[in-house]
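Once you've had a glance at the structure underneath, I'll fire off some questions.
As you look at this complex, bear in mind that one protein chain is not there, while each of the others sits in place.
When the chains are written out, they are named A, B and C in that same order, and each has its own residue count from 1.
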Amino acid sequence: MNDRTFLDLWPVVRQLRSGDLLGRGEAAKSGPTRRLTPRTATADQVVKSVCPYCAVGCGQTVYVKDGAVVQIEGDPDSPVSRGRLCPKGSASKQLVTSPNRVTKVRYRRPHSTEWEDLDLDTAIDMIADRVIDTRARTWVWEEDGKRVRRTMGIASLGGATLDNEENYLMKKLYTALGAVQIENQARI
Amino acid sequence: MSNALYGPVPNVAEQAGYQDPPPRMGFFTDTSVCIGCKACEVACKEWNLVPDDGGPLTGMSYDNTGALGANTWRHVAFIEQQVPARQAVDLGMPGIGAPGAQTAAEPGQDADIRWLMASDVCKHCTHAACLDVCPTGALFRTEFGTVVVQEDICNGCGYCVVACPYGVIDQRKDDGRVFKCTLCYDRIGDGLEPACAKACPTDSIQYGELDVLRARADARLAELRADGEAGARLYGNDPDDGVGGTGAFFLLLDEPEVYGLPPDPVVTTRNLPQIWQRTAMAAGALVVLGVASFLGRRS
Amino acid sequence: MAECHPVGFQWVMEAKARGAKIVHVDPRFTRTSAMADVHVPIRAGSDIAFLGALVNHILTRALDFREYVVAYTNAAAIVTEDFQDTEELDGLFSGFDPESNSYSAHTWRYEGAEAAAAAGQRDPSQTGAEEMAAAGKAAREGGQPETAGSGGPSVPGKPERDETLQHPRCVYQILKRHFARYTPEMVEQVCGISREQFAEVADILTTNSGRERTAAFCYAVGWTQHSVGVQNIRTAAILQQLLGNMGRPGGGIMALRGHASIQGSTDIPTLYNLLPGYIPMPHAHQHQDLESFVAADAGTTGYWGNMAAYTVSLLKSYWGDAASADNDFCFDYLPRLTGDHSTYPTVLAQLEGTCKGYFVVGENPAVGSANGKMQRLGMANLEWLVVRDFTMIESATFWKDGPEIETGELRTEDIGTEVFFLPAASHVEKDGSFTNTQRMLQWHYKAVEPPGDCQSELKFYHELGKRIRAKLAGSNDERDRPVLDLTWDYPEHGPDREPSAEAVLREINGTGPDGAALSSYTALADDGSTACGCWIYCGVFADELNQAARRKPGREQSWVAPEWGWAWPSNRRILYNRASADPDGRPWSERKAYVWWDADAGTWTGHDVPDFVADRPPDYVPPDGARGPDAIGGQDAFIMQSDGKAWLYAPIGLADGPLPTHYEPPESILENPLYGTQHSPARGRIVHPANPLNPDQSEVYPYVFTSYRLTEHHTAGGMTRTLPYLSELQPEMFCEVSPRLAAERGLVNGGWATIVTNRTAIEARVLVTERVRTLRVGDRKVEQVGLPYHWGVNGITVGDSSNDLVHVTLDPNSHIQGKVGTCDIRPGRRPTGPALLEYVEGYRRRAGIASEA
Partner (left out) sequence: MKETRLVPDADFDSYYGRPILKGPVWKQPDVSLYFFLGGLAGASAVLAEGAALTGRPELQRVSRVLAAAGITAGIGALIHDLGRPARFLHMLRVLKPTSPMSVGSWVMAPFSGLATAALVSDVTGVLPRLGRTAGIGAAVLGPALSTYTAALIADTAIPTWHEGYRELPFVFAGGATAAAGGLAMVATPASERGPARRLGVMGGVVELAATERMRRRLGPLDEPYRQGRPGVLLRAARALTAGGVAAAVLSPRLPVLARPAGAALATGSLLTRFGLLLAGRPAAEDPRHVVVPQRARLTEPVGTLSG
C-alpha cells in the first residue's frame, strides 16, 4: 500500500484495492492516523525524577518539549516502583502544569481585605527586613539564668515536601539566626 | 480472510486488510488484584488529554466516575458485598443499589464483607459492533487488532454509541464526537505499554499479546479456583462468545452484571444478514404496495 | 497501605502471590483489607491491648525464637529492684511525678549498668534522684526521646544478664508479668475483636516467624497519631524481637512514612529538637558547651560514642573557618532549648503573641494540623506570615475565607497579619534529593525553568540568607556573628542564579582535611579537620559522585538493588542485618540468608552492606572499658544501641514508660478496662480555650471518630484538590458510617451529616457502608465515624476540614497529634455563620461543660 495514487486518498477506493472490503481497517485509516507518534517520542528532553507526593519514592520520567513538561510517567528502571505510579503520581503533570498554580507573588497588607501585587525582589527584601527586625526585638540571651542565645519570635513550618538540600539550608540559616521553633510534618 | 460477522476469527487484523500484521495485542484485567486506586483512570486521562467531567459524590462506594464514557476510558467499579464469614468459597449475596441499603442491622458474626474492585475498559471486540456500524470509517481496526476512533474523521453520527453491547463508547457533549479507549494506539505503535497498564501498581491491568494473556489468565484462574475462589471466572476470553472474544478480557470474582457488565453480550451485526434480508423484503413490499395502489379505479 | 502507599503495596501483592498471609488491622475495611487474608476491625486507639495480647500469647506459650531472643535482645538483662510496674501501681510505672505529669526513668535502669551522673548526658534522667523529675520533664519537652532516630539512647556500661531468663527481675520475666493481663478476653473487652479472630491472627503471626520464615509489620499514622503512638510501635517491636523478625529479610517493622522527603526532613531536620543526623539541639540546662554536650555519648559503646566527631564536623560545615578548637568550634553559636518548642506549643506562642513571624513552607496547617481553628487563630495573631506553596492554600487565605470569618469570630479588617505569598518551584523545576521511607535518597533533576516568580526553597533561602547577611554586614553585635560567620557561598548557575543543589549535598556529605568528599562517617574526626553537614549521610557523595543520582535499572541488579540511589547509613538497605545470621555468624536458614560471616575471608558479607564492623568476628568479646565502636561485641547485632541489644524493655529514653501499656485515648467512650489509670499519664496536653476536650464516656458525644486518607487525595489537599483529575475521583468531603449507626441517627447514603465535637461541628456527605463495622466491645455496641481529612475552603473540590474537629493532645515522646476523638453525628447540614457557634454551645451545655466566655 505504499504507492498511493490520488484516488487512494478516497478510502472507498482503498477498500476495493486492499483486501479490506468491509472498510474495517487499513482502508479506513486517515492521514493523521498514519502519522501518529506518541509525544514521548517527540520530546526533546527526558529527565529522571521522583514522585513529589508520598514517601514511597516512585521513579518518574519527565518528558520535556519546547521547555514545557509534556508527560510524566513511571520510571520502569526504578526498583522501588518498576514504572508504576498511583493516581497522584500519575497526576503529577497536572500538578506541575496546572493553571491553578499561582506564579506571581501575592501580598496582603495588615488589615487589608484584598491581595496586592508585589515584586519578587521587593518581597524578599521586605521579608529579610522583617526577620532582622523581629529577631532584634525578640532576642533573648538568657532564660532562667542560662544562656539560650535565641529568638522565640520567628517560627517555621514545613519540610517533608522539600529536598534534603533545602531542609539543610533552612535549618542552617534558622539556627544561625537563633530561631528554634523550626518544625515540619514529622510532628503531625 | 473471512470478513465474518460472528464467531471466532483467527486473525482480526488480517481480516481488516493488514498483511502480516503483528500479533493481536490486548488487556487481561485481573480484578482479583485490583486495589481500586484509579491510577489507570488518571494515567489514561493524562496521556490522552481527556477532559475531567467531575460531578458530585455519587454515593456508590468509592466510585465517583460512574461508568465508562467519552471522558472516562478506564472506569473502576467498587462493589461492596456481604458474604458468609470467612469462606472464600461462596459467591455470597451480592447486592444492588447503594451500599448498606440492604440491611440496616449490624452484620451478623456470620457475615463478612468483601469489596470488589474492577477496572473496566473498551473490550476491543473481535466483532466490534461500533466499528462495523460506523458509516465514516472513523472507527477502524488497527494492525494490533484493536479498535480505535479517528478524531479527524468522526462526524458525531452517534451510531456506534447504540451499537456497542457494553455501553462503552459515548459522545462528548460539547464536542459532538465520540471517544473511547484507543488502547493507546500511539504508544503501542512505538513499542510502549498503554498508559493505564503501565501505571497500574498491582499489575491488575496486564498488556500483551492476546494469546499469551489468555494462557496466563487460564493459569491464574486455576490458581484462584484452587484457593477456593469459586466465583472466579474469565470474561471475554472465549472466542466462541457473542462477540468472538474480546481483546480486553477480565478475571472477575462474581457475575458480570454485578460489575455492570452484560452477562452474555452478542454483537448486533450477528443478525445483520437477517436484518438486511428483512429490510429487502420490506422494501419489496413497499414496491408491491406501490404497484397495488395503482390497480383499480382511477380516482 | 493500599490506600496511602499504593505503589509500595505491589510488593505486598507480590508476597501474597508467593503465599504470604496478609492481616490488616484497621477500624475500617479499606482497600488494603480488600486484599488481605484477614481484616481485623479494631476500636480506634486500642492497638496496644491487641498487640500486647499477642505478646502475652507468645510468652505464655513460649513461642518466642529463644536463641535469637537471648543473643540479640535485652531479655536477659536484669532491672533494678527500684522498678515498679503498672501491675503494682494500677497503670503507672515507678518514677511518676504527678506535679509535672512526667516520669523519671531512674528506677527503670539496668542492674549493674552504671548509674553514673555525668553531666550533660543525652538523656538527663539518670542524673540522680534529686533532679529526676525536673530533668525528666526537661528531657521530654526537649524532645530528646526523638534523638533516637538513628539508634537508641545511651545506657552507660553493660547490664547484668541471666541468659536462662529465669531471674525474676530479668526483662523477660518482667515482660511476662506486665503483659499477663492482656488476654484474648481483654482484647474482646477493649478492642472489640473476637477471641476467634484473635487466635487466628496469633496463629498466622507465630507460624510465619522463626528460622525459615519471617513476618513483617507495616504501620503508619494509624499507630503513631495517638497519645500512645510511640508505644504502639514499641509493642510491635517487642513482638518482632520475640519472634526473631528484626534485621532479617522479610521481617522488621516498616514505617510507611508520609511525604516525599519526610524521612529526609527528619534526618536533616527542620525540627526544633534536632540537628542533622539526630544530634540533639543543645538544651540550656545541660549543654552550655561542647564538652558537656558530647559527654554522655563519649562514654558509651557503639557508634554514638563518636558523637564529638559528628558534632564538630557539623559545626565546621556550618561555620567553616570561624569554627576552631579555640572557640569550641562555635558551639556557642547554637541556640538552646528550654522546653517543648514543637509546632503546637508554637501555636500557643502565636496566640500569646510571643511568636510574631512565621514561615509556612510546604505545609498547610490551617487544614492539616489538629484543631484547625487554633492554627488559624494563631496565624491571625502574627505580625507577618510567609507562605510558600504552589496554590492558594487555606493557610495563606485564612484571613479572608477561614471558617472563623464565616462565624464572625474573626473579622478580616481586624486581622493585622501581613501575608506574603511566594510561589514555589515544583520537583521538576529544581535539582535535589528526596529521602524516601526506606531511608533511600533519590536525586531528581531539574527539567524545566519554574514559571513566573516561582522559586525553589533552595534559591529562596539562599537569597534570603544573602540579603540578611548583607544588611547585617558590619554589625559588631555578638548576636549577629553566627549569621555573618556562616558558610553561605554556594556556586550558582542558570539564568536565575540558582545555588547548586549538588554543592549543598556535597557539604552534607562532608569533606576531609584535603577538601575531598568523604566516603564514610567513620572518617569523621573531632579535631576540626573534617566537615560534615549530616554524619549519617556521609558517603552520599563518595568518590565525588552524587550517589543519590545512581540509576542502575533494578532489573539489572540483585533484588536488594544497592546501586539505585543511596541509603543511609553507608548505603545499607536493611538495618541491623547482622541479626539475619545466628550468633555464630551463619544464616538462620538458607532461605533467609542475607548477611553472614565469611570466616575464610575474615569478613562479614552477603547481599547487603553488613551492618556491623566488617572484620569483627562473631566470637569477639570486647575488653573491659572499651568505648565507642570498639565496645561492640561479636554478637551485639544492634550496633547503634549502646548495649548492642534490641530493647524489649526500654530502660531509658521514653517519656511514658519502659513498656507499652494500654491507656484509653484522651477522649474515650470507655473506662479503661485494664487499669485505674484512664489516660496515658504523660500525654502532652495543650491547654487552651480553643482546645477543649469532650468529657470521657459522654452520652452527648457517644461515637468514636477517626480520620484518615484517601488514595485519590493528598494530606491537606493543596496538591490534589487543585487538580481536576484527582478532584473528580473524590469530589466531596464525606464521612463513613455503619448501616446500624445510619439507622440509629437517620443518616442516608449520599445525604448530609453534621459531626459535632466540643471544638466545632462540620458537615459531610454520608457513605453508609458495611465496611465500617459495628463493634461489640464487651456488651456494648460501639460505632465509629470515619473521616477523611483532605478538605478545606479552596480548590476545585471544597468542604469542611476534619481537623477542625480534632483536639490537640500529643504523644509525649514524638509530640505528634492524635487522630481519634469522640463526637455526635446528626443528619443534615450544619448551621452556618454565628448559628454554628450557638449549635456547638448547645452541645456543650448538654454535656455539662461550662463554656469559656
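We adopt the following convention: contacts are C-beta pairs under 8 Å (C-beta built on N, C-alpha and C of every residue); 3 or more make two chains touch, one makes a residue touch a chain.
Predicted model only: the values in this text are computed from it and were never measured.
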item	value
Left-out chain, listing which of the shown chains it touches	A, B
Interface with the undisplayed chain - residues on chain B	5, 58, 60, 66-67, 69, 77, 79, 94, 96-98, 129, 132-138, 153-159, 161-171, 175-178, 255, 257-266, 268-272, 274-276, 278-279, 281-287, 289-294, 296-299
Contacts of chain A with the absent chain, listed as residue ranges	10-12, 15, 22-24, 27-28
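Here is the rule we go by: only the chains that are shown with their structure count from here on.
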item	value
Between chain C and chain A, distance of the C-alpha-averaged centres to the nearest whole Å	26
For chain C, residues that touch 2 or more chains besides their own	6-7, 10, 711-712, 724-726, 729, 796
Touching two or more other chains - residue numbers and ranges from chain B	37-39, 41-42, 46, 201
Chain C-facing residues of chain B, complex	33, 35-39, 41-42, 45-46, 52-59, 61-62, 64-65, 80, 82, 98-101, 103-107, 109, 113-117, 201-203
Chain B residues touching chain A - in the complex, by the definition given at the top	1, 3, 13, 15-19, 37-39, 41-43, 46-47, 131-132, 137-143, 148, 150, 152-153, 184-187, 189-190, 192-193, 195, 198-201
Chain C to chain B touching residues, read off their complex	2, 6-7, 9-10, 13, 29, 31-35, 194, 710-712, 724-732, 734, 738-740, 742-743, 749-750, 765-771, 773-774, 781, 796-797
